[in-house]
Every structure is written in structure tokens, then in C-alpha cells.
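In this view, the complex is presented without one of its protein chains, the others remaining in place.
Right after this comes subunit A.
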Amino acid sequence: MAERPEDLNLPNAVITRIIKEALPDGVNVSKEARRAISQAASVFVLYATSCANNFAMKAKRKTLNAGDVMSAMEEMEFERFLQPLREALEAYKKGQKGKKEASEQKRKDKEKNSTDENDKSRDEEDEHMDDEQEGENEGEEEDVEN
């Protein structure tokens, strides 16, 4: 797969928002600083991935897992991230479980309906699918590959 250079950058709008939320109210951020932070973030991902991958390889695993990332954070001296990361992961896993159950329930409900209603709900589902693609389909993608 060909990678264009811009694909390895993170979206500027999101980076800017995160920066603004971290700084005290009213503080400005120069355009150059914003760009630099965005690049630093990409480098951080690479560094963290490489570090985490070392732990996975040491354990003779081909798949990078959560533990590897946590070990990488310690190795990189970002212990301050460990607790918030643990909490975020808990919330994320709960959310994923809820979503899975919800979509399974939807599927079960659909099976109960008649064909006429199926046409109607199929249209509705297409609408839902577009929204869910923001987040959910990414998850499904990962499962298939792993």
C-alpha cells in the first residue's frame, strides 16, 4: 500500500484542540508550534510502537498488545500516563462491549420482523451504518485482521 507523506500526520484540527484544552485559557499557539507538536506526536507514535514491539518480540509474540504499550510508556519514562491510560482502557472496553451487545440485539430484532418492515429498517440501518463507520467499523476492521 502506497503511503503518502500526509497520511503519517495527525489531523491538525484535533491536535490544535487538544493543545488548547491543555493550556490555560487565552494562551495563543503559534502556527509553527502547532505544526511542530503535530510532528512530535507522530514521532511519539513511532517511538512508542517500536518500543512496544520490542516487548512483544521478547515475548515471542507477533501481535502488539495492551501490556506492550504500557511497558513502552514506562520505558520511555512516561509513568505519569500509566494510571490515566488504565482508566481510559477500562472505559473503552466497557463501551466496546456495550456496542457489540447493542448491535447483536439490533440484528436479533431485525430477524423477527416481516419482509416489508425489513425494507424499511434496512434504509434506516444504512443511515446508522454511516454514523457508526466513524468509530465502530474501525473496530470491526481490526478484529478481522487480528
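Here, contacts are C-beta pairs under 8 Å (C-beta built on N, C-alpha and C of every residue); 3 or more make two chains touch, one makes a residue touch a chain; residues count from 1.
To be clear about the criterion, contacts and distances are computed from a predicted model.
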For the complex's missing chain, which UniProt name, "Cysteine desulfurase, mitosomal", "Urocortin", "Chromatin accessibility complex protein 1" or "Iron permease FTR1 family-domain-containing protein"?
"Chromatin accessibility complex protein 1"
Per the touch rule stated above, subunit A touches the missing chain via residues 3, 7-8, 10-11, 14-15, 17-19, 21-23, 26-30, 32-33, 36-37, 39-50, 52-53, 57, 62-66, 68-70, 73, 76-78, 80-81, 84-85, 88-89, 91-93, 95-96, 98-99, 128, 131-132, 134-136, 138-139, 142-143, 145-146
